[in-house]
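For this view, one protein chain was removed and the others were kept in their places.
== subunit A ==
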Amino acid sequence: MKKLMITAVAISALGAGVAMADGVVAPGDVKFEDGAVAMSLTGVPGDPSKASELMDRKFGNCIACHQISALDLPFPGEIGPPLDGAGSRWTEAQLRGIVSNAKMTFEDSMMPAFYKTEGYIRPGVAFTSKAPEGPLDPLLTAQQVEDVVAFLMTLKE
């Protein structure tokens, strides 16, 4: 039943012409169902070996708020829960939803939305204090979200 529903969502998303030409779902077109995102943002399987870099300061900076024992990153923060075991607590679709926009799962969450580009107040270009001239890039690219999700799925209890 669940599978059927997910397929239906994926098909209707495609039907609406949501996927971009290169098969990447644009940030504004991501379909959330109870916080979860069933369809891959790229159709390309994520590479969990990228996580160590992606979860560090230069990219997602997940480590600023979360402890991740599987990665050798110093000084993890304690704002959010440790991510150990996340792959047992959540489905892949739920994790994709949480990483893309955690506020769709946790109301008013402090966790930033990593695959979103609009709706900000006084957004700047990274840490330059300058207003963007064109559209903002999401904090992580679609494929980087898939890589992080693939890694989170390996964190079993």
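As a convention for this text, contacts are C-beta pairs under 8 Å (C-beta built on N, C-alpha and C of every residue); 3 or more make two chains touch, one makes a residue touch a chain; residues count from 1.
Here, contacts and distances are computed from a predicted model.
Taken from the listed names "Electron transfer flavoprotein-quinone oxidoreductase", "Aspartyl/glutamyl-tRNA(Asn/Gln) amidotransferase subunit C", "Competence protein ComEC" or "SoxAX cytochrome complex subunit A", the protein name that UniProt assigns to the chain not shown is "SoxAX cytochrome complex subunit A". Residue A:L139 is the one among A:L54, A:M104, A:L139 or A:M153 that touches the chain not shown.
Looking at subunit A, the residues touching the absent chain are 57, 61, 63-65, 74-79, 110, 112-113, 120-127, 129-131, 136, 139.
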